[in-house]
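Notes follow once the structure below has been shown.
All protein chains but one are shown in place.
Showing chain A:
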Amino acid sequence: MPIPRHLPCALLLCSAGLAGTVHAEDLFLGEELPEVLTATRLKQSPAAVPGSVSVIDRSLIEASGARDIPELMRLVPGMMVGYTSGNQSTVNYHGGRVSEARRLQVLIDGRSVYRPGLATVDWSDLPVALEDIERIEVFRGPNTVSYGANALMGVISIITRSPGDTLGTRIKYTRGERGIDDWYGSQGFASENADFRLSVSGQEDNGFDHTDLDYKYRDSRRSTRMQLSASHTLDLNQSLEWQLALKEGSNQRGVYSNEIALISGAVPVIDNSRDVEARDYAGSVRWALDVNPNHSVQVQSSLQHWQRKQEWSACDLALSFTPEVRQLFSEDPDKLDTVSRLLRRGNGALIPGWGAYFGAQHPLAVSIYNYSIDPSGAYLNPVCGDLNNNIDETRFDLEIQDTLSFSDNLRLLSGASYRRDRTVSETYFGGALENDVWRMFGHLEWYLGEHWVLQGGAMFEDDKLAGSSLTPRVALNYLITPRHGLRFVYSEAVRSPDMFENDVRWTYRLENVSPQVDGRSYADYYAYANGPGNLEQEIMRSREIGYNGQFDFGLRIDIKLFNDEIHRMISEPLKITDFAPSNENSMWMRGAETEIDWQILDSDRLRVTYAYLKDFESSEKSHGRLSARYSGSAGWIRNWGHGWNTSLFYHGADLLNERRFERVDLRLAKRFRFGETELELAAMLQQRLDDEALTWRENLYDDRRVVYASAQLEF
C-alpha cells in the first residue's frame, strides 16, 4: 500500500476531497494513515514483563540530586554499592566481592561499556553526563538471552535523551563541599529531518578526606566529557541514530606501601601517586527499518576504545632482582613468601644462625639468605625505576535484531551479533590479546489468551577464548488483569571468564632502573602471574516468582522472591603474588525484594525499595562481603507549587563489607520562569546517620554531612 505523505484528504472539504486514498466504500472515514505504534514497536505492560525491572526516570534522577550512576543504584532494590576509593565504586546485585563486580552488564544506549580486558565498569569514567540521561532501566536478574553473556546477575541499561526532546540550550553548574565542582552545557538543534544534541560536561571532587591512619586521601577525580547525538528520520519507515562520545579525565590513586615489593617497608615509597589518566572514545550507529507493521529490523554497531595510563616510580631491594628469588617464586611462591617474612623480621640486620631456618625452607632460600648478609650490602641497596599499569582496550560490536509479529499474540525477537575485543598491555598481557565472540539469540512472546503470557528464549554464544554455551530462559506470566500480573521465571546465564582471569600474563618490568641491574637499564620483577587458560564459564541458575501491579490510584508495586545460584564461580582475589583463579567457588542467594512507587495526585510521589537477603551461602566468606541482609531506600518527592520542589530520601543497608550505611538526602529546588527561559536553583544536603567508614575502614570523610548547590538555566 502506498503511504501518503500528507493528510489533506482527511480534511473533508478539500477540493481534492474524493480522490487519493480515501476509503472507497466510505465517504466519511478519511485517509488511512501509516501504522506508527506497530506490533513490533509496542512494549509489554509492566505486568507482562518476564522479569523484574526497576526504572529510574528523569524526574527521579533530578530529585535524587545524585552526581553519578552508582549513587542512583541505591534506589534499586538489591543493588549494593561499595567504594574502593572515592573514584572507584563497585555496584553489585545481591552480593559479591567488594573490590570487583563482574556480573552486571552495563549499556549506554545499547552499547556495552563493560571493559573487555579487565572486565570492570569504570563508573567514574563513563562518557555520559547524568543530565543527558532519560532513564535507567535495571533488569534485576540474569538475562543473557537479551543482553549476552555477562548479563549474569542483571543489566543496567542507560538510555540518553532523544536529541529531538532537548532542543535549545541548557547550562548547569554545581558546586559544594568535598571539592564538588561540576558543570554541564548542551545545545540541541534541528535540521529538516534530523535532530542533534551536543553536550559537554565536567565533573570534579576530592573523594574521601582522610584514611583511618589520618593520611590525606589521594582519590580525587576530574573528568571532561563530550557527547554528540543525532537522530535522523530517513523516511516514514527508516531512522538512523548515531552518537559520538569522548571522555578525558584523571583519577587519583595513592600508594601507601609497595605491595609487590619482596620486603615491604624495606625501601621508602618514592612516588606516592599512581594516578590513572583515563580516556574513553566511543562511536555508535543504529539503523532501524520497519519492513511492515509486523516486521522490523534493527542494525546496531559500535566501536569503543578505552585508554588507561597509570605510571609511577618505585624501588625495591636489589635482592628482589636476583635469579634465585625469581626461581623460588616460580617453584614455590609460598616458600618465597615465608623467606621474605623471615627477611623482614631480620629487617636487614639478620641474626646470625638464622640461615638454618632458610635452609629448612628450600635450598634456594640459603642463596637468598647469603645475598642478604653479603658484607658489601649491595643486595640490600634499593633499585629504583619506572612501572606502569597501562592498558588499551578496543571493542567492535555489530548486532542485527529482527522483530517479527506473527499475530497479535505471537511475537519473535531474534538476532545475531559479532564482537571483537582487543586488549594491549605489556604489564597485564605481555602485548596484545584478541577475542571474537559470536552470538545468536531468539525470544518468543506468546499471549495464550487474555490471562497467560508465555515467554522463552535461548542464546547461543561462541567465545574464541572461553568456548561456547547455550543458555535458556523461560517465563510464564499470569495476568490477573492487564495491570496486575504474577510471573514465574526460570533462567540460566553464563559469564565467560574474562581476559584478565583466564589469559593474563602479568608481570612488572622496572624501566630506567638506577643503579643498573646486570648491566641493563631494565629489570623484571620476580613476581608474575599467568592465567590458567582453561577456566570454564560461570553458570547461574535463577528462579523467580514475582508480582507486578499498577493500581488506579497511582500506586505501583513489584514484589520478587528469588532463589539464585552461581556455580563454577571464579572469585579468587587476583593478586600478582597469589594468582590462582579456579571454577571451584559457588554462591547461593535466597530472599525477597520490593519496589513501591506511588504518585499521589500531582504533588507527591512516594517511593520505597527494600531487599531482604534471607540466605546467603558461598564457598568463601569474602564473596558475600558486599551483601547486606537488609537494604533499601525511601523517598518522598513533593511539588509545593509556585516552582518549589523538595525531595527527601533515606538510604540504608545493615552491613556492607561489615559496615552499616545510613544516609538521609534532602534536596530543595526552586524554579523561576522568565518567558521561555527557566532557571532552577537547588540545594542538596546529604547527612550520614551512622559514623562508619564507607565500605573500607580507610574511606573516611571529615564531616558526616555534605552540602552542594546547583544552578541550571534552560532556554
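The rule we apply is simple: a contact is a pair of C-beta atoms (placed from the backbone, for glycine too) under 8 Å apart; a residue touches a chain by one contact, two chains touch by 3 or more; residues count from 1.
Heads up, the rule we're going with is that contacts and distances are computed from a predicted model.
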### Query
If you look up the hidden chain in UniProt, what protein name do you find among "ABC transporter substrate-binding protein", "Acyl-CoA dehydrogenase", "Cytochrome c3 family protein" or "Secreted protein"?
"ABC transporter substrate-binding protein"
### Query
Which of these, A:363, A:377, A:482 or A:533, touches the one chain of the complex that we don't see?
A:482
## Note on the structure
Among listed residues A:29, A:234 or A:448, the absent chain is touched only by A:29
#### Entry: Interface with the unshown chain - residue positions in chain A
3-8, 10-15, 17-19, 22, 24-39, 42-47, 59, 162, 164-165, 167-168, 233, 236, 408, 450, 481-483, 550, 552-554, 601-602
